[in-house]
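Report on the following structure.
For this view, one protein chain was removed and the others were kept in their places.
Take a look at chain A:
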Amino acid sequence: MTATVPTKSGPESGGKSAVPTAALTLPDGPESRLYWAFADCWTIVRRDLTHLVKQPVIVAWQLGFPIVSVLLFVFVFGSGMAVGDGVDYKTFAMPGMFAMTMAFGFMNTAMAVVIDKDRGVTDRFRSMPMASSAVVTGRGVSDLAHASIDLAVLAAIALAIGWRSDSGIVPTLAAFALLLLLRFALIWVGVLLGLVVRNQEAAGNLFAVAFPFGMISSVFTPPSMMPDWLGSIAMWNPVSSTANAVRELFGQQSPELGGSWIEQHAVLMAVVWPLIITAVFLPLAVRRFQSLSR
């Protein structure tokens, strides 16, 4: 790809038309479009990753809730939590914590989207000749990178307090892949919400949505121990399917889980739910992004 750089020492004396318009010499065929879709995506990803590197405090802060929850539930309430015969609460709660962190991840996406929208960065991108898809694809790739860091930190903490996967390396990796799949699906929810909410403050209030979404699930307690109506909601919560599937793949399924069809097919549903969420929210997010010009 060649591009000439305009310089301010260019021919200025020649009048108005002498402004160098390097842009017009750039190629614009279908191949170069594909190339730039990836190149622009990578530029955005690098930008987002720079954010993470420059703001480790923020990353730590976002992990604060799951970490405090781990300590609180496992060590403070843990002894009083009965999740089935012979099941250590730590073993039950850790996979739930992984799933909950992924579930809350959509807030990170929404916040990043609303900040860019608020500050006019999104408009700047849209006024540029870059691939417009890169704004969204770049967001998605860096969010998955961010989620992987989160999982790595949480797994390290889990190992430190004595949690272990009871299965082989392949099912364990598959479990983490399912967690990232849930996070992937929620990117689109986050993008949509980030475009819909008015400002950062409103995006912060999304916690009111995130909290029940993450908590009314099998993350901390088996739904079978909840009141019937609440238990049904919790059972069908996509977060539960992922949490249960992960427990299964770690070889740590609780006897209290598995009473219903959805619980018996946790691994399947941990794939199906994210696909449904993506199928619904990806087009909505794209439409919303396009409607910025309406």
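Before moving on, here are some points about what is shown:
One rule holds in what follows: a contact is a pair of C-beta atoms (placed from the backbone, for glycine too) under 8 Å apart; a residue touches a chain by one contact, two chains touch by 3 or more; residues count from 1.
The working rule: contacts and distances are computed from a predicted model.
Considering only "NADH-quinone oxidoreductase", "ATP-binding cassette domain-containing protein", "Response regulator" or "Ger(X)C family spore germination protein", the record for the omitted chain gives "ATP-binding cassette domain-containing protein", by its UniProt protein name. Summary of contacts with the chain left out: across A:R47, A:R198 or A:R287, the touching residue is A:R47.
Here one chain is not drawn; of A:G120, A:G162, A:P255 or A:P283, the residue touching it is A:G120. The omitted chain makes contact with chain A at the following residues, 1-8, 10, 12, 15-24, 26, 28, 36, 39-40, 43-44, 46-47, 50-51, 54-55, 118-121, 123-130, 134, 292-294.
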